[in-house]
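These notes concern the structure reproduced below.
Note that one protein chain of the assembly has been removed; the remaining protein chains are unaltered in position.
Letters A, B and C name the chains as they come in the text, with residue numbers starting at 1 for each one.
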Amino acid sequence: MPYEFKTVRQVEFYETDMAGIVHYANFFRYMETAEHAFFRSLGFSIAARQAAPAVGWPRVHAECDYVQPLRFEDEVEIHLLVAQKKSKSLSYLFRFRKLNATPPVEVALGKLIVVCVTHDRHGKMSAAPIPKAIAERIQVAPADLLP
Amino acid sequence: MPYEFKTVRQVEFYETDMAGIVHYANFFRYMETAEHAFFRSLGFSIAARQAAPAVGWPRVHAECDYVQPLRFEDEVEIHLLVAQKKSKSLSYLFRFRKLNATPPVEVALGKLIVVCVTHDRHGKMSAAPIPKAIAERIQVAPADLLP
Amino acid sequence: MPYEFKTVRQVEFYETDMAGIVHYANFFRYMETAEHAFFRSLGFSIAARQAAPAVGWPRVHAECDYVQPLRFEDEVEIHLLVAQKKSKSLSYLFRFRKLNATPPVEVALGKLIVVCVTHDRHGKMSAAPIPKAIAERIQVAPADLLP
Partner (left out) sequence: MPYEFKTVRQVEFYETDMAGIVHYANFFRYMETAEHAFFRSLGFSIAARQAAPAVGWPRVHAECDYVQPLRFEDEVEIHLLVAQKKSKSLSYLFRFRKLNATPPVEVALGKLIVVCVTHDRHGKMSAAPIPKAIAERIQVAPADLLP
């Protein structure tokens, strides 16, 4: 459905730190991975420079609540949910679940707010309406799916 | 003063992404850098395994608001402020200022909540009171410094 | 076969830099990913702390030749080949192929030399013979597969 996307990845050694767990900043990389795969699932690329006009999606807000650590070789499901859709921005939630636990357990909860921007020919960004082709394909998740 | 710390770093090439700006996840690395340098400024190390008992500082919450992008070779000041001190946790704010702008401009605002933990001999973490020697050295910043 | 392993990954946005291509240091992360998946394919984990004695695999040499850049969303195959097996070390080659090219094209060639080590109870590492169970499972690739 165009309001959610799930992807699974296995924790890499280089994503851990000396505490033996996934470094907290990497959860934001995981969110991005899910966001971009969500876009691909809709038939778009987050970096579609060939679009006219090309749009970008800088973040204006990012956050994460950490409940349990992730470790090397853990399998983590990142479940993206569209929480809000405005004319120029999108808000996503991300539920991180460790799948190699019995039962699987939610280990973190993330949030991103991204703004649709265009660049003028000097590279200056300004907020712009989400292109219609994209906006039409994205829905807000049903309230009961949102935490 | 034991309620704040400032550090300056220059944006590295490898911290940028194909959008030509510092990747948003790296702001969380910058926060950590300031947090650890703050600890060193107090005479501690965040990874003081020699302490008895050794404590760790996992994050339970992290967030960042992004106002302006940072680019390669920008000089960024990270200003840590202690926003809250509880028996088992600390809350920090981080003001990111781009110094090579006239005048310097605030480009992002971050927040971390960290919990003091000890590990039992099986490696299991549990929240613990902040060791007295550390707690005594840390103050909460005056309200007028907090955004 | 226990002398090679192939894995495919898609280039992430956060792996690119402001030149619009995968940052060169990330090829070493890709090598590690293939190395660890190779170990799992043999029934081991690179971080098997439960082994007696536990062994680690620090790198003593790493190198990479770069032929063509990789970009966001490229599909890259990492083909690990065991180039040499000594009593205490392994040497791997890595052929990087961009699959979303017609025909697929080799974009880089990597090499890692890793040493089997044990840690004494103070954490000090020393080289050690590769455990028999592991050494028996690993073969050197036929010469005609090695570049």
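The rule is simple: a residue touches a chain if its C-beta (ideal position, glycine included) is under 8 Å from a C-beta of that chain, and two chains touch if they have at least 3 such contacts.
The structure displayed is predicted, hence computed values, not measured ones.
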item	value
Touch partners, limited to displayed chains, of the chain removed from view	A, B, C
Absent chain, residues of chain C that touch it	18-21, 24-26, 28-29, 32, 47, 56, 58-66, 69, 123, 125
Contact footprint on chain A, counting only the chain that is left out	13-14, 16-21, 23, 25, 71-72
Absent-chain interface as seen on chain B, which is shown	12-14, 29, 32-33, 36, 40, 45-47, 72-73
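Following the convention adopted for this analysis, only the chains that are shown with their structure count from here on.
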item	value
Identity of the chain that, by mean CA position, is farthest from chain C	B
Homomeric contact chain A-chain B: same or different residue positions, threshold half	same
Approximate Å spacing (C-alpha centroids) for the pair chain B, chain C	34
Mean-CA-position distance for chain C and chain A (Å)	28
Centre-to-centre distance between chain B and chain A (centres being mean Cα positions), rounded to whole Å	24
Of all residues in chain C, the ones touching two or more other chains	13-14, 72
